[in-house]
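Missing here is one protein chain; the remaining ones are kept as they sit in the complex.
The letters A, B and C name the chains in turn, as written, and every chain counts its residues from 1.
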Amino acid sequence: MSETTVHLGPNKYGKAENRLVRVTRHGDRHEIADLTVTSQLIGEAFAGSFTSGDNSRIVATDTQKNTVFALAKEHGVGAPEDFLALLADQFTSEFDWVEGGLWQAEVHPWERITVDGQPHDHSFRRTGTGTRLATVHVEAGERHVTGGVKDLVVLKSTGSEFHGFPRSRFTTLPETTDRIMATEVTARWRYLPSAVEAGIAYDALYEEVVAVMLEQFATVHSLALQQTLWEMGRAAIELRPELAEVRFAMPNKHHFVVDLSPFDLTNENEVFIAADRPYGLIEGTVVRDGVAEAPGAWEHLPAFV
Amino acid sequence: MSETTVHLGPNKYGKAENRLVRVTRHGDRHEIADLTVTSQLIGEAFAGSFTSGDNSRIVATDTQKNTVFALAKEHGVGAPEDFLALLADQFTSEFDWVEGGLWQAEVHPWERITVDGQPHDHSFRRTGTGTRLATVHVEAGERHVTGGVKDLVVLKSTGSEFHGFPRSRFTTLPETTDRIMATEVTARWRYLPSAVEAGIAYDALYEEVVAVMLEQFATVHSLALQQTLWEMGRAAIELRPELAEVRFAMPNKHHFVVDLSPFDLTNENEVFIAADRPYGLIEGTVVRDGVAEAPGAWEHLPAFV
Amino acid sequence: MSETTVHLGPNKYGKAENRLVRVTRHGDRHEIADLTVTSQLIGEAFAGSFTSGDNSRIVATDTQKNTVFALAKEHGVGAPEDFLALLADQFTSEFDWVEGGLWQAEVHPWERITVDGQPHDHSFRRTGTGTRLATVHVEAGERHVTGGVKDLVVLKSTGSEFHGFPRSRFTTLPETTDRIMATEVTARWRYLPSAVEAGIAYDALYEEVVAVMLEQFATVHSLALQQTLWEMGRAAIELRPELAEVRFAMPNKHHFVVDLSPFDLTNENEVFIAADRPYGLIEGTVVRDGVAEAPGAWEHLPAFV
Partner (left out) sequence: MSETTVHLGPNKYGKAENRLVRVTRHGDRHEIADLTVTSQLIGEAFAGSFTSGDNSRIVATDTQKNTVFALAKEHGVGAPEDFLALLADQFTSEFDWVEGGLWQAEVHPWERITVDGQPHDHSFRRTGTGTRLATVHVEAGERHVTGGVKDLVVLKSTGSEFHGFPRSRFTTLPETTDRIMATEVTARWRYLPSAVEAGIAYDALYEEVVAVMLEQFATVHSLALQQTLWEMGRAAIELRPELAEVRFAMPNKHHFVVDLSPFDLTNENEVFIAADRPYGLIEGTVVRDGVAEAPGAWEHLPAFV
């Protein structure tokens, strides 16, 4: 019998979930940026740490953490896509054996507390569902940049139907022309490399893209959650020329009409029970016609999106 | 040796976390109420189910669930305190052996999605930190009603000091005259029984109490998180005569100044790392002078608050 | 109008969830203790920190944290009840204004990894559901000690019935003589003060109490989850004379028989769907006859138990 031998496949390593809060003072007026930042490095030079415990090229995960905080001091944070690009440049330029990496950020939203009708200078309230996402991925000479949002929970109490689906041995679902539709949107959009190079006003883009997605969710009369997803993605791409494609994961958070007939009560879509599990799960991608595919952009990202 | 014998002590039972969504239609304009409702019953008559599996007086937890949804249809939901009172009345009047119970609600906040600058008629976005709480507790002939809030995450980037504390063998903490103060407020306020009887506009009260607490958090120059807690409770009680007392649990969510001196960088409260655990935990009660104590009001409530 | 005035009610403060891992070496053989420890102090002297930000008596929460780790070094950990008593003694003796406090521990279970059929000397695998609990509460001159367990998830696939409950307008639940019964046990037992003083072999007691509770869950033919709870508590108290009372919170984790009749399939308690919410929630206390009541023992503990 010949000996079994193995080799190293895809890998990366780093420090995950650095909880960075950056305060910027403009006199008495403070701005805060609150991010969870993950840094991971990619390169052939790291193979030795796996195969023989050779750390001579291992930029310690602790060093990666320090770099996150030090760069936040030196350069500020700004848009998360820009801050991650800064990290990517730092690591790939400081260590010539670092070929690339994946840098990810989640941005936690805050708003100013209102005092006497005015937004306060230095006191904030955590808001929202809606966590902003960003990634920069460098590998094999390519750089991919994405923005996104998660935890965006939305519901419409009418304007959603579901019927016309095939009925088979295992089909029991009745058709409906009026139901609650609720979902928790996770979306990631890939920026066109040419737009990244030219420079993007990421913060404004984020606000616009989330707003147009919310509008589509609200106004599309939906025959399927898939259709709503599609229209949200299409509208975002039509709105902003920087977007190459948008990936969505949208659970169908079921709200079941409670059967009140045993109690001699009618229930015309008035009383619902919100279910936890199971839930529908729709994942889909809307792609601008004519852009080059970039499968590498997605392979390291968490989950489908 | 004498035989060991036992008896039944405090108990209650019911159905927890009924996920109720109630839609109310005013023509094309929909309102939604989204609550998690728990119903539990108390009474001597239930002892037999423990000691001998005698269910002849056990109002099934499934029946309690059905009652929640049926009453939401018949009466609507309104303020959570009112809806829970309705449940309390229903169970104690329908079954003469039900002596009391604990009814709890969490209200999940939504706002209308903006379309063309206008709030949409039937499409909503889940918002905020800040889950509204309510309880009605009936036992031993007394009825206690509380309101509250949880998940209210706030941060101030200055205006907080901590010094003057005693130094002992195990003290290493440096004093500070400027730090980030962040917390996640859980508060429950007990309404005066006389005010409950007279009727309270709970929804308006909730908005006002949360607003004044946020204002106090923002404007009190804080020497200790305890002091901030106290001022938040005091302001709420001064604002609304219906409040007998307010209980708080407020973690001190530490934000540590990152030591950047090894990198020849200064850090004047600019770059922080947000820590998860351990965290400070301050619990305190602010009580209106002159009101009767009501220890029974708190004994069944989750956690300190 | 007379001025509104307020006073300070129940309060405590400290450092929560200190993640302590203590390694003890016996030559090559290592033991590990993995605990989450919370320390909070109680005393009149702390009022000033609330009412005026006077920290002159505030033992900093950071100092409390340091004390947890330092005492773990000096004395080892041992049984969590003993370690918490050590903390209680330390704080109340070191600072004469500390009147009491609440000290809590969760013990995370590990087992040795098996190598060549033998338990390894220094390598461990986190195991189990079943987190051990302990508290020491000192207030108003009284000391209460409890042990407990949480996250103990159990299921029996038969030997459980539920029928004979009253049927009212809102009752739809069918009766059953055979169902799955599943729960996640949280239990806290209060030790008799006299037994605490005499000294208790807490570790052995914990193993015995959990074992007898599991046995009761398995062997009691159950007519109601309440009855199972009662028999678990009774057996524990009968087994160990140190126990004054046992409090339980036991959710009824529903497993519904899936209706397969539309598919021309029978389902004789073979295929179930496990539901998340809502769930039944049974809370009850089993008390040894003849012991003095101790309501103060429970008022600061999280949730019902």
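The rule we apply is simple: a residue touches a chain if its C-beta (ideal position, glycine included) is under 8 Å from a C-beta of that chain, and two chains touch if they have at least 3 such contacts.
Note that the structure is predicted; figures quoted are calculated from it, not measured.
Participant: Which one, A:Val23, A:Ile200 or A:Ile237, makes contact with the chain that was left out?
Facilitator: Hidden-chain contact among the options goes to A:Ile237.
Participant: Among C:Tyr13, C:Phe46 or C:Phe217, single out the residue that touches the unshown chain.
Facilitator: Missing-chain contact among the listed residues: C:Phe217.
Participant: Write down which of B:Glu74, B:Glu142 or B:Asp276 is the residue touching the left-out chain.
Facilitator: B:Asp276
Participant: So which bits of subunit B touch the chain we can't see?
Facilitator: 169-170, 172, 262-263, 276-277
Participant: Need a quick check: the contact residues on subunit A for the chain that isn't drawn.
Facilitator: Within subunit A, the residues touching the omitted chain are 4-19, 36, 38, 40, 46, 49-63, 65-67, 70, 94-95, 162-166, 168-173, 222-224, 226-227, 229-230, 233-234, 237-238, 241, 245, 247, 251-252, 277-289, 295, 298-300, 302-304.
Participant: List every residue of subunit C that touches the chain not included in the displayed model.
Facilitator: Those residues of subunit C that touch the unshown chain are 18-25, 30, 32, 34, 66, 69-70, 72-74, 110, 113-116, 120, 122-130, 152-159, 180, 211, 214-215, 217-219, 255, 258, 260, 262-263, 265-267, 269-276.
Rule of thumb we're sticking to: only the chains that are shown with their structure count from here on.
Participant: Which one of the chains is farthest from subunit A, going by Cα centres?
Facilitator: Chain C.
Participant: Would you kindly tell me how far, in whole Å, the mean C-alpha position of subunit B lies from that of subunit A?
Facilitator: Between these chains, centre-to-centre, one finds 31 Å.
Participant: Roughly how far is subunit A from subunit C, going centre to centre by Cα mean, in whole Å?
Facilitator: One centre to the other, that is 38 Å.
Participant: Using the touch definition from the top, which residues of subunit C touch two or more other chains?
Facilitator: Those would be 169-170, 172, 277.
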